[in-house]
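Written below as C-alpha cells is the structure these notes are about.
The complex appears here without one of its protein chains, the remainder shown in place.
This part shows chain A:
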C-alpha cells in the first residue's frame, strides 16, 4: 500500500484530501464524520468575530457541471465555534481555521483566538467573492498585492502556527499576489476560491436564482482553470500549495499533485459524490499509486512540471 501521508509545514496528514472551507464546516460532529470517512484534515467554514446570518435563500445552486454559491459568509462567530473545534481536537482531527475580518487587527485577534483553541493552522480567506455592499474583506483584499501583504503580516504577527493564505482566481495575474503573501509571512498558499462572479437566471421567474444574484462558481467545470493556476503558482513559489477547485475524482487529485500541489481540498465534490468522496478518493489514489509502482504520493508531486 502506497503511503498517502503528507507533511504540511510540520502538520502531518494521513492523506492529502482536506475538506474545503464552507462545505459542511459548521458542526464539529459533522466534520468529525467527514474525517472518520476519510478526509486527511478539516477546514472550518470562514469565521469572523460576530455571528452573521448570510444572504437569504437560495444561497446555492447546482447543475451537472458547475455549482454556484453566495452564502454570504454566515457563521456563528469565533466564540460559538470553540465547542465545535473541541469536538475535532478531542478526536485528534487536524483542523484548519479559516478567518476573515473587517480590519487587519481584528483578523489577527481572531486567528490568535483560534490558536488558543488548539487548531493546527490558520487559513486567511482574502478571496470570498460574496460580499455585501461596503464590506471590505474577502476578495477586496485578495485582488491587491499591498492589502494581501498587510493582512498576511497582521495575522502572522499574532500567531505562531502555520499560516495559509487562500487566494482568489479572479485576478489578472495571481503570481504577484501569491508572492506578496509569501513575502509577508504566509507559510502555505491555498488556491483557488470560487471563480466569477457567475450568474444563473431562472427564465420562468425572469430573475437570478441566487438571492445575491451573483455567486462564486465551483465544481467540475472549474477544474482545468484551477489546475492551470496551480501549475503557474508552482513555478513561482516554493511553499506548500493546497490545491482545490473542481475535484471530484482521484484522477483530478493526481493531476493537481502532478501540477505541483502538496495537498488538495474538496468542497463541491461533496455534492457530486456525498461525503464518501473522501474514502473513494483515497482508495483510488492508493490503487493507482500501487499499480504504477509508486511507494508514496510525494513521488508524483510536480511530475508534470518536469516533462
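The definition used in the following text is that contacts are C-beta pairs under 8 Å (C-beta built on N, C-alpha and C of every residue); 3 or more make two chains touch, one makes a residue touch a chain; residues count from 1.
In the analysis below, contacts and distances are computed from a predicted model.
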Undepicted complex member, UniProt protein name, chosen from "Dihydroorotate dehydrogenase electron transfer subunit", "histidine kinase", "sn-glycerol 3-phosphate transport system ATP-binding protein" or "Amino acid ABC transporter permease": "Dihydroorotate dehydrogenase electron transfer subunit"
Sole contact to the chain not displayed, among A:157, A:207 or A:292: A:207
Sole residue of A:7, A:27 or A:103 that reaches the chain not shown, by the stated touch rule: A:27
Among A:14, A:52 or A:232, the residue in touch with the chain that has been omitted: A:52
From A:128, A:154, A:167 or A:270, residue that would touch the chain that is not displayed: A:270
From A:43, A:248 or A:282, residue that would touch the chain that is not displayed: A:248
Where the unshown chain meets chain A, residue by residue: 23-27, 29-30, 32-33, 45, 51-54, 56-64, 67, 71, 74-77, 80, 83, 200, 202, 204-205, 207, 209, 211, 220, 248-249, 268, 270-275, 280
